[in-house]
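Right, I'll just put the structure down here and ask away after.
In this view, the complex is presented without one of its protein chains, the others remaining in place.
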Amino acid sequence: MRPSGRQLDQMRSVSIETDVTKHAEGSCLIKMGDTHVLCTASLEERVPPFLRNKGLGWVTAEYGMLPRSTSSRMRREATAGKQGGRTVEIQRLIGRSLRAGVDRQAMGERQITVDCDVIQADGGTRCASITGGWVALRLAVNKLMKAGDIISDPLTDNVAAVSCGIYAGQPVLDLDYPEDSEAGTDGNFVATGSGRLIEVQMSAEGSTYSRDEMNKLMDLADKGLAELVAAQNAAVGA
Amino acid sequence: MRPSGRQLDQMRSVSIETDVTKHAEGSCLIKMGDTHVLCTASLEERVPPFLRNKGLGWVTAEYGMLPRSTSSRMRREATAGKQGGRTVEIQRLIGRSLRAGVDRQAMGERQITVDCDVIQADGGTRCASITGGWVALRLAVNKLMKAGDIISDPLTDNVAAVSCGIYAGQPVLDLDYPEDSEAGTDGNFVATGSGRLIEVQMSAEGSTYSRDEMNKLMDLADKGLAELVAAQNAAVGA
Amino acid sequence: MRPSGRQLDQMRSVSIETDVTKHAEGSCLIKMGDTHVLCTASLEERVPPFLRNKGLGWVTAEYGMLPRSTSSRMRREATAGKQGGRTVEIQRLIGRSLRAGVDRQAMGERQITVDCDVIQADGGTRCASITGGWVALRLAVNKLMKAGDIISDPLTDNVAAVSCGIYAGQPVLDLDYPEDSEAGTDGNFVATGSGRLIEVQMSAEGSTYSRDEMNKLMDLADKGLAELVAAQNAAVGA
Amino acid sequence: MRPSGRQLDQMRSVSIETDVTKHAEGSCLIKMGDTHVLCTASLEERVPPFLRNKGLGWVTAEYGMLPRSTSSRMRREATAGKQGGRTVEIQRLIGRSLRAGVDRQAMGERQITVDCDVIQADGGTRCASITGGWVALRLAVNKLMKAGDIISDPLTDNVAAVSCGIYAGQPVLDLDYPEDSEAGTDGNFVATGSGRLIEVQMSAEGSTYSRDEMNKLMDLADKGLAELVAAQNAAVGA
Amino acid sequence: MRPSGRQLDQMRSVSIETDVTKHAEGSCLIKMGDTHVLCTASLEERVPPFLRNKGLGWVTAEYGMLPRSTSSRMRREATAGKQGGRTVEIQRLIGRSLRAGVDRQAMGERQITVDCDVIQADGGTRCASITGGWVALRLAVNKLMKAGDIISDPLTDNVAAVSCGIYAGQPVLDLDYPEDSEAGTDGNFVATGSGRLIEVQMSAEGSTYSRDEMNKLMDLADKGLAELVAAQNAAVGA
Partner (left out) sequence: MRPSGRQLDQMRSVSIETDVTKHAEGSCLIKMGDTHVLCTASLEERVPPFLRNKGLGWVTAEYGMLPRSTSSRMRREATAGKQGGRTVEIQRLIGRSLRAGVDRQAMGERQITVDCDVIQADGGTRCASITGGWVALRLAVNKLMKAGDIISDPLTDNVAAVSCGIYAGQPVLDLDYPEDSEAGTDGNFVATGSGRLIEVQMSAEGSTYSRDEMNKLMDLADKGLAELVAAQNAAVGA
């Protein structure tokens, strides 16, 4: 029934290749099927002005899509002169999600910026960005700890994200683009490795959903998130 | 226990004054306690380019805060040269929420823009904007129907929104600013008059929450939303 | 002869409601007939860079119109990405006018920003902004003096403004929008409570006027300004 | 008493050189003492969208200052990313002033843009721009009439401008920069060749003025404007 | 003597992987040592306004660097609100270079946009973009020809680019970043497969060079360009 032939509760194949660029403190290329996102974590030994001299670290994120990551070419945001509303919304979500797994006191007064750049899009780029972004963050923090710059691990748990939605009347896990563009209701679920929730965003566009449907999507998400956390741990050797 | 002395499941007093400006096709001033939002609905007999000649209407929203709606003055976005990320995120939510209650075919090829301008802020401005925005939209549509420009009512149901959160370890309904700024977990719940969900956004900033806590917040939201729908109906004389 | 039925030298009804928002140091809602402007005065204990360490205060103003304050919806300036030329011109006028009534040495090194946001427009918004802006400024300064932060009153006199123009061949006082959009010649007159002039701006668009006509408009303005100053004093309890 | 040694009612020497650039339909370099402004009039056989198919012409103006036209270098507005408030205010004034001397019906559906670029500034650049801008406009219209594109002269009269102010307690004509920067009260006076007023802008910054003082400045302006109109006529061979 | 241990006239290893993204009509990932650029060619069946109805095609290019393609993180241009001067200069060069190898009449009225996004930078990104961009363009054109949309091949020859410079007093071929940041004189050389020149840009920053030195660099470039053209042909199977 699904365009890809997947089971209702079946994820796309997940691959996370680490250390893919020589400059970043942490990096990975995450592939959720045909969705490919390059995630890099960049360390700076300073925090934004509003945080100075508080002894707290900061994790923030930026998101972008290459112009031809999509089926028809999108206008480059640097040319348009600003980031679009969707971009801003997504990068705020990524930053907030990653911070939920960070002990900012243990991190010390430094900032890590996680850049998530979509190389190829086929649905679920914001979830892939969070899942891959955490891997890049983990690797950058590992480097800091190895160097002795941080003593106690500031990452309290994994952070991963998956989407679910109601496609052709059925709750399905990990929407690809053909499903996403048809689904009237879909949600993004961000959670920790131990299953605590960080962010639930369930939206209907031109439709509505019941609490029962919401629960079914959350059950699916639980399954998917467990698989993503396992993939993260395998990637970072945890 | 709550700063305002309210019960855990007690809303702030709600007031919706309609027809508050002479120019708009529909308008109201909604007050949720000390949060005051002016909502206007503006009709145009044309749709955005991507919708032309499809026989479908469009409802969109814009959101703004007056510079001194907050306890310290915020920079005016027109001076800053762009809308901030939070503004963009909120106005996209308002538009998406209102469209969930619209039969765009029945509406015909016209656009209604709902402007939500915060006169005074004390937490929950996006929820007040959705609840008040629907009233303005309802009044503008009533005018179109009265004039015979629309035959069949394009509004399929009320749309209202409320926030809940975990404050001092307890789930509470309708957060005001002192609660909102302390709550590690809070959510915005948008639903129809008949209780179908449109949007659930539950975020933790620097913390996490369990599915059980989420369910408790959703129960509170149900109670609040019913009261808001009643207030909407009283205001529009439905 | 006037669309509103007013006498040639008759002002619209004026109402000034004070302390209309809980956050601002001073505020009022001024209504000149159907023109409604919300004025707030915001205090900051610092001055712009060009004034630092000179012992002088600063008063500045910003102006905005809500998108549906006008008969057809205007584009929101924050969306357009900048303030339009008319907006910039008006807010510079408001700031300059208010400063003419301020002893900046007595004020001390602090800044007061007066925001004038048009809720509903029916002509004469810049004049209403000046007249109402002064009330907000007066209330904010009163608060500073009551708290003992300022000893000697830095406001040397009232500042008020009114428009006049030649409508259907006749000099008339306090133009409303139907008059303003027809008048070939109109002017804005800003003066102190004691009748000293601060700013005179008389423009013809596609027409011209004689010095004699100008004098007649200034006579009308004198009458209107006296009424506005009385309304200001009543509002602030002076 | 004046820094330049001029009499109170003495203008700076005025020179208007015409046809100074080979591309523009009309052009001049106007010098008011050390204030030098290059004015060009550019013709387009189309009008802005809001005027299409109304049979009316349009005259508009733009104003700029070369970065080192001033005693210390100003930031280039193209680099800053926008025109400043002062620039916008001035170019609106120039356009409005020139249009007051134009019969837009006789002009036909075409647009003339008058660019006023300050090569060297020593006070009074906006007045020089209006006076020189009219010369450029006159020359461009002459060319249209000579070519038979316009039959009846659309310029109804000269348009010229001069500044006056109260310097060291005395009303003086045609302020240069040292006077302008000291004067608490100054005004710009725009009028037609026959002495009809187009725009009066009298401002006090941190001071006030009486109606009597205003009248004295207007008397001075009358004298200066007559001289400027004579210089315009000499320049265009009228 | 070279930091990398290469001979003076030795290129970095070149690899060109084709068809690396599923959406673009043509694409490749070009690696010149540690410089990695993703090039995509996007086809549109329309041309920019200035070319409409002339029967000519258009090839244009855009260039970007991922924020962490460099050794310290660069600000994202979409966040900065505009493309920097260097970016604009580079993308104009890429477009101009590629067009030199295109018969725009044979191409027909369609546009191909070549996006060059730097994944990892180690010097020579503009040259890699041109060389890789031509491969993407070639593949997109092949697809058009295969589909019968274009009959006669519009690509008249290969287009490739290489940099040379004077490093530590010696002319060297294909500068990497450590060399580029030290070289006082360096140039970019763009040529066709048959050795005709398209663009020569030789700059000294804080130094100068003789015509003899220039000739030596051009000899080196000839050698490098031949190798790049061979690599292009191998990649596209020509």
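As written, the chain order gives the labels A, B, C, D and E, with residue 1 at the start of each chain.
Operating definition for what follows: a residue touches a chain if its C-beta (ideal position, glycine included) is under 8 Å from a C-beta of that chain, and two chains touch if they have at least 3 such contacts.
Everything numeric here is computed off the predicted structure, so don't read it as measured data.
Of the chains displayed, those contacted by the omitted chain across the entire assembly are D, E. When the omitted chain is restored, the residue from D:89, D:115, D:157 or D:213 that touches it is D:115.
Within the full complex, the residue among E:51, E:74 or E:88 touching the omitted chain is E:88. Not every partner is drawn; the one left out touches subunit E at residues 82, 85-86, 88-89, 91-92, 96, 99-100, 102, 104, 187, 191-192, 196-211, 214, 218.
In the full complex, the hidden chain is touched by subunit D at residues 21-24, 27, 34, 38, 40, 42, 44, 62, 64, 66-73, 76-83, 87, 113, 115, 117, 119-121.
Everything that follows uses one rule, which is that only the chains that are shown with their structure count from here on.
Identification of common neighbours of subunit D and subunit E yields an empty set. Centroid analysis (C-alpha atoms only) places C farthest from subunit E. At the centre of the protein atoms shown, by the Cα-centroid criterion, sits B.
Distance between chain centres (mean CA atoms), subunit C to subunit E: 59 Å. Averaged C-alpha coordinates put the centre of subunit C at 28 Å from the centre of subunit D.
Residues of subunit E found to touch two or more other chains are 81-82.
Taken together, the chains touch in the following pairs: A-B, A-E, B-C, C-D.
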